[in-house]
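Worksheet: one structure, shown below.
The complex appears here without one of its protein chains, the remainder shown in place.
Order of writing sets the labels: A, B and C. Residues in every chain begin at 1.
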Amino acid sequence: MNDSVRVGFIGLGRMGQAMAARVLAAEHDLVVYNRSVEKVRELVKGGALPASTVAEACQEREVVISMVTDDNALREVTLGPKGIKASLPAGAIHLCMGTHGAAVIQQMAAAHNDAKQTLVAAPVLGRPEAVTAGLLNIVAAGPEEAVRKCEPLFKAIGKRTFNAGTKPEGAIAIKLSNNFVLGCAIEAMAESFSLIRKYGVSPQVFYEVLTEGLFAAPAYKVYGKIIVDESYDKVGFSTMVALKDAKLIFEAAEIARVPLPSGSVWRDRLLSAVAHGEGDLDWAVMARDQGRCSGLE
Amino acid sequence: MNDSVRVGFIGLGRMGQAMAARVLAAEHDLVVYNRSVEKVRELVKGGALPASTVAEACQEREVVISMVTDDNALREVTLGPKGIKASLPAGAIHLCMGTHGAAVIQQMAAAHNDAKQTLVAAPVLGRPEAVTAGLLNIVAAGPEEAVRKCEPLFKAIGKRTFNAGTKPEGAIAIKLSNNFVLGCAIEAMAESFSLIRKYGVSPQVFYEVLTEGLFAAPAYKVYGKIIVDESYDKVGFSTMVALKDAKLIFEAAEIARVPLPSGSVWRDRLLSAVAHGEGDLDWAVMARDQGRCSGLE
Amino acid sequence: MNDSVRVGFIGLGRMGQAMAARVLAAEHDLVVYNRSVEKVRELVKGGALPASTVAEACQEREVVISMVTDDNALREVTLGPKGIKASLPAGAIHLCMGTHGAAVIQQMAAAHNDAKQTLVAAPVLGRPEAVTAGLLNIVAAGPEEAVRKCEPLFKAIGKRTFNAGTKPEGAIAIKLSNNFVLGCAIEAMAESFSLIRKYGVSPQVFYEVLTEGLFAAPAYKVYGKIIVDESYDKVGFSTMVALKDAKLIFEAAEIARVPLPSGSVWRDRLLSAVAHGEGDLDWAVMARDQGRCSGLE
Partner (left out) sequence: MNDSVRVGFIGLGRMGQAMAARVLAAEHDLVVYNRSVEKVRELVKGGALPASTVAEACQEREVVISMVTDDNALREVTLGPKGIKASLPAGAIHLCMGTHGAAVIQQMAAAHNDAKQTLVAAPVLGRPEAVTAGLLNIVAAGPEEAVRKCEPLFKAIGKRTFNAGTKPEGAIAIKLSNNFVLGCAIEAMAESFSLIRKYGVSPQVFYEVLTEGLFAAPAYKVYGKIIVDESYDKVGFSTMVALKDAKLIFEAAEIARVPLPSGSVWRDRLLSAVAHGEGDLDWAVMARDQGRCSGLE
């Protein structure tokens, strides 16, 4: 096949597996690596070659995709003794699709540049189910030619790819900003639901006013419903994980010298929730924390 | 006609005229009053009877609708020497459809109660064009029977009516909270657009990421576009008017003892914008103010 | 006596009585008025003439001092049918020594100007005990000549007078700003005491570090001690009264278009305290509210 790309894939959590499966389905030549080896099985059945080390997953690859959990893991697989930088051929691309901090992305970009490799950052917007359904959105940034080379992979993995420019950290800025706006929306609901409750109004009615009017969008429908139902124990995204995201957001803002006063409000809310033992509940539990501050709980 | 209601209508600004026209079109018996008399003309041509005083607009009416600009005007037409309270028959309803503060609504409700009249608060969500197109949403609250009696009018004027309970100020709480959430959404965009700009990302791309994803709703589409285009001089809702709204929101929150930290953020933003001479621009100009704080303008 | 001024004094609460007593002791010609007449007794024994109306307290006076509880009371005694404006001779001075809002002061200044009278605003810093001990500080502002004419009275009443310029609202701005800085100091302690407590540190030790170092001042000594002792029920200044002050501060800031983000933080704190039934405790109870948000209480 003409367009077939030689791909390595490192990091097979739930998202990684779903994404790698789509790369395979698009008939690219795929080598897969994961620290705990059992997660490789399904993909190998489907035709992927298993690698037993990061280095092996980089050999003769045109593109190595990483989808690892956090900045430390990214640093390790990239800069470690037999990591991506040390193992990837010159001219090849490290396509980093996890959600990472702006600082580590800048550091990786420089490191790969030293090794005549290229970093493309392409964090994704969506969950494993969206990947499987072909509905994932991708935000990609990096040197133009490198981004172009990744396009067949973006087509394989997602629905739409947004171009965030030539600096990898630009894609990070968009991904984190999208999460930031979501945090603000939840906090806005938290505050306003407390207000209408204290005026004796039914939360369900206010929910309908919002979501059938100016705020007829998933952010408000999904999280507003959790707040109305107080179903914080069905966890889509936990308070603790949101706090980690907040950390990346504030790091990016500090690097760029941008005050984020609304962000401070909801980060404080998350901290207070964790201080009340709600770290493992869905982050919409911010609404309960606001309720406490309003004398409602 | 069986369902025809004897209605008085006080306050014929752009919204009031459009609403009264719909009352008339639904064949209710309509008397209209406005301080400057020329605004009555069109409606009188259409079959409404002109009143030359507030008192006249109340005579033998089952319902008097008020749609006046602010709390002071409401106090005046309601409690003034020949105002609604003094002129409306016992048993009749004052249907207050303007956006007012919780305090004044509580005060009016008590006053009408003393006169054996009833106050129903039913602020609206939408602009004159929405009224004319029959797309207006209404939030109504007040004693059950009184709200029921107003239903033919709600049907005449709007598309959908949300029931906010039996206390008139409940409807106010919803209307103000809806505006509050909108202010938060604009502020969230203001902050995040500054962030992505400092990472060299195109505002248009971030706009698409938001509005084709979690935030595919009018609030983000309309105001995000103004921010991307920097078209703050096409004013839908000015900074100064938004500041007035903020005042009502904070008054309502103070009465109910609800902290609104996100609200303080965007009210400060409005104040700063006004301090920079941007009081007459659209309130999306908050994004420019945030840009200033980020060293961007 | 040459310097003797013909003074009227309106408003004999605890502060007013203490201040009037000093005016009397300095041998000025004093007429006193209070709504509830028994508060006049002590001063009359000391040589003051009792007035039975505001108008009477203004007759032939060079200066009328007002020391009333709030903005509504000030409007009433000043602009009411037989109020100060209507009764004070042209050329005379209304010396307003209560703590009022910037808006009402601007309104009064204009009203007196219309009547060829002059408003001097001179709010005070201190409590009744400080007055009696001759330790009161005064902040005075108004037209230069008028302020100069009031100087014998400032000398009689206080220790030191700060000159806040020629606009009466300037004195208001200083008085409110001083309270504002105090609120910020209490909030800063509230937050930091929570932090050190969560690290297992004794509040008393942190109190000593603060007050024997950079913060060796009454604001920290007095309020820090209340926080360490959790003696919120010995009320110097209650949460509810502080909330009123916050309202005046935010009104002044809105008029001047000045964002006060730190102020919003402590006003929210007060609201939350009131929502928890702590409105009648000393406002240092902000520290307990912060403790709640930190999972400490």
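The rule is short, and it goes like this: a contact is a pair of C-beta atoms (placed from the backbone, for glycine too) under 8 Å apart; a residue touches a chain by one contact, two chains touch by 3 or more.
Worth saying up front: this structure is predicted, and the values here are computed from it rather than measured.
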item: Chains still shown that are in contact with the chain withheld from the display; value: A, B, C
item: Residue, one of C:Phe9, C:Phe154, C:Phe180 or C:Tyr232, that touches the chain absent here; value: C:Phe180
item: Touching the absent chain when the full complex is considered, from C:Val40, C:Val54, C:Val131 or C:Ala253; value: C:Ala253
item: In chain A, positions touching the absent partner; value: 243, 247, 253-254, 257-261, 264-265, 267-269, 271-272, 274-275
item: Touching residues (missing chain, whole complex) on chain C; value: 102, 125, 137, 139, 141, 160, 162-167, 169-170, 172-174, 176-178, 180-182, 184-185, 187-189, 191-192, 194-196, 198-202, 205-206, 208-210, 212-220, 252-253, 256-263, 265-266, 268, 290, 293-295
item: Contact set of chain B toward the excluded chain (per top definition); value: 261, 268, 272, 275-277, 292-296
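Basically, only the chains that are shown with their structure count from here on.
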item: Geometric centre distance via CA averages, chain C-chain B, whole Å; value: 37
item: Approximate Å spacing (C-alpha centroids) for the pair chain A, chain B; value: 39
item: Separation of chain A from chain C, taking each centre as the mean of its C-alpha atoms, in whole Å; value: 54
item: Residues of chain A engaged with two or more neighbouring chains; value: 261, 268, 293-295
